[in-house]
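All protein chains but one are shown at their positions in the complex.
Labels A and B are assigned to the chains in the order they are written; within every chain, residues are numbered from 1.
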Amino acid sequence: MLAALTMAGGASVMAQGLLGGQVTGNIQLDGQISRRDTVIGSEDVPQKLLSNARADILYTNGNFSAGLRYEGYLGPMLGFRPDYEGQGIANYFVSYKTQNFAVTAGHFYEQFGNGMTLRAYEDRYLGIDNALRGIDVMYRPFRGIILKGVIGQQRYFWESRGLVRGVDAEVSLNELVAAWNEGKTRVTLGGSFVSKYEDNSEVILADVSGFKLNLPRNVATSAVRLDLAHGGFGLQAEYAHKSQDPNDLNDYIYREGDVLWLSASYSKKGLSANIQAKRVDNMGFRSVRTEAYKEMLYINYTPAISKQHTYAFLSMYPYATQSMGEMGVQGDFMYKFKKETLLGGKYGTDIHLNASLIKGLDTTRIGGRGTDGYTSTFFGTGDTYYGDVSVEVSKKLSSKVKFAATYGYVVFNPIIEGHAGDIHHNHVVVGDLTWKINKKNSIRFEAEWMGSDSKYDAAVDDKRCGDWIMGLVEYNFTSAWFVSVSDQYAYKDGVGNYYNVSMGYTKGATRLQVGYGKQREGIICIGGVCRNVPASNGLTFSLTTSF
Amino acid sequence: MAIVACAMVMVSCDKIEEDNYLIFSGAAGQWFDGEGVADHSQRAIIEKYTGVRCINCPDADQIITAAVAQYNGSLIAVSIHDSSVFTRPYGSDADLRCADGDIWSHYFGVFDAGQYPSAIINRTKVGSNWDLFTPTSGVNERVDNIINGDADVAVAVAAELQNDAIDITVNLEMLQQVNDELTLTLLLMEDGIVTIQANHEGKDSNYVQNHVLRDVITDVWGADVDCNGAAGQKRVARFSYTTFREDWNLEKSHIVAVIGKKGTREILNVAECEID
Partner (left out) sequence: MKRIILSIAAMMCITLGMAQNAKMPDNINLKSLDGKTVQSSVIQNYGGVVILSFWATWCKPCNTELDAIKEVYEDWQEETGVKLVAISIDDSRSAARVKPWVDGKDWPYEVYLDQNKDLARAMNVGADVPYTFIINAEGEIVWQHKGYQPGSEEELFEQVKAALK
């Protein structure tokens, strides 16, 4: 099949003339030299130098494109699974795309709806790549209807595993029904169905000794979704259901899973409000049921609904969806005080409020492996997992100076990272000032403080505990260079002093960054997924370019 | 695309009913930690040696049938047709003889003594001799002696006909320390078999034979129980029995689980169940 498509693709290239196409690409090289440090807990690296490299090369000729990606992990960087060790072509595809029809053979990334049934995606910094290798087809029979179908295996380090099949349909009523074309109310409906197949000959013992589990070979998720907009109002909803799927995540119970996600928003010029609510129950869906690596082989994705904070102390306790079960609400409010008003001043003032609360489900245990596991009530809640409130005010003080002040309060239950302990309550204050000296030079100061009721305990070894201060100065000059110096210091009830010096150079699409200092051990979250990064102490560099 | 959608629905997902979540994965007769036994009562088993040509045997049947009814589950009866002269079937009548039962008959001395009917309850001894007796009297005091004591071990049995096999699950729970190795003997017995039976009036050609020993599923002296004998132990084992004959009526059959001491061959406790 793949060969046939390649030939077909090749033929079409021939037809259009080989010289008509274009080649583009991008290259990234990251490296690290880390040394032992007993306070922050970093270890010596036997290879001395660790590096991750990749190069994407893309050939495009009209509607036809083909690509391949080299990846090399010659000593995978700290935080990446050692299984990545090696180098080679990790991704290749050919694809043909027109407005009404598209087909990709080889590796592809795809998402149905919000990803609750299928999301094949990549996050290179987290070492996540669950690209599907197979066939991805999109067909638009007429305006307003889009059908998609996928079949493939998932990437697992240097191989492909599992078998995933899925279909998705999306109907835009406004495009479909001529009379509604210009309607103020816009309605889009969608539905998806994804099934994975896995052999069930493996022996997984039940809690009742002498018995193994009768494992389902086909496990399916299905979902319906709605996207409704009327002027400034918007409502989005998706409900997904998963059939019996005893797996490593749910400790092999037969309970079916589901997730309901709602988002409502209102916005107009200078004002916006958004509320989201979500209930997840046993929705972890992976193509290999025994997979224990945290981020590998996920077929679906359940978005976290708390805000992705960017300041260091606010994001110190990041939250990732507990796909086994959680319930949460989140509210987000933005307002712009206009220029020349009392609070707006000369340049206007932006205010951004955000709050979220996420709790566990109220469950009643039935049994262990080989049972339905537990029951839950729809509206009942259990332990508090996470909560935060933040207020950010940003204001241009003069044509050259911009200032932002943020206050945040974060409640974090260590149980979501798998260990017991007291809930941490943290207050965070951030000041962020940018001074644009002239057209080509600017300087930025950032100061953060975090007061916490948590105290460092060597037995638990959570290096985030305690009260912290942080300072950062960043100087940008000639619009191409930057130098930054920062330090995080635990001044009370904590341990550690994380200093860092970085500099970088950017020209067009090329960027080189070199840093020296200490990296905190902890969870780094990008794109809603979190990964444990070990402490490191030493030099890091990163080079990226596109052509 | 429509075809693809249909195909997807066809492959969709496997729904497994709750009863089928688990598959037995051990070897037959392998012992595992179990969930224990709820019913801790001490029961008795009366093994009665009998024959269709034995004119006194229907008298014993009458007494034992009454006793079984009276003890309401605490007494289990087994009729053993050994190879004595009394057990040869009349004409083309059903042959109730069981070779496994014959081994016991020889071992306990029933065959040599030639006295039918004979019975023994829980394979107990009087002095150094097996307590064999003629079960036209003396049943109740022997049963009372046993069931009024506290059980050393509790046992439960369940059986289910799955395709061509009877799956048998035996749970046991040690209630007292037992200083001997344990054995489990599984019996298959059938009720309601109509044969010719000799009696005081001559012959009854429509005599109903109950709890006839059809087969000893385990080794005739039982399978070893993998259990250290300490109080509190809970063990479970499963057996799969396939060598039953087609002319046996499983709907009227029972499985009996007998826990005995390996050294003395005394019976500690017993349980019975129907085949689902």
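We take it that a residue touches a chain if its C-beta (ideal position, glycine included) is under 8 Å from a C-beta of that chain, and two chains touch if they have at least 3 such contacts.
None of these values were measured; they are calculated from a predicted model.
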| item | value |
| --- | --- |
| Contact set of the excluded chain (shown chains only) | A |
| Hidden-chain contact residue, picked from the options A:217, A:346, A:440 or A:492 | A:440 |
| Among A:304, A:416 or A:490, residue touching the chain not depicted | A:304 |
| Sole residue of A:51, A:87 or A:274 that reaches the chain not shown, by the stated touch rule | A:274 |
| Interface with the undisplayed chain - residues on chain A | 2-3, 6, 10, 13, 18-19, 21-26, 28, 56-61, 63, 65-68, 89, 92, 94, 97-99, 102, 106, 109-111, 113-115, 119, 121, 123-125, 138, 146, 170, 172, 174-175, 186, 188, 227, 229, 232, 234, 236, 263, 265-274, 276, 301, 303-305, 307-308, 310, 332, 334-336, 350, 434, 436, 438-442, 444, 476, 479, 482, 506, 508-511, 527-528, 544, 546-547 |
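Criterion: only the chains that are shown with their structure count from here on.
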| item | value |
| --- | --- |
| Mean-CA-position distance for chain B and chain A (Å) | 63 |
| Complex contacts: residues of chain B adjacent to chain A | 1, 4-5, 8-9, 11-16, 18, 20-26, 30, 32-35, 236-238 |
| Chain A residues touching chain B - in the complex, by the definition given at the top | 139, 141, 147, 149, 165-167, 193, 195, 197, 203, 205-206, 208-214, 216-220, 243-244, 254, 370-372 |
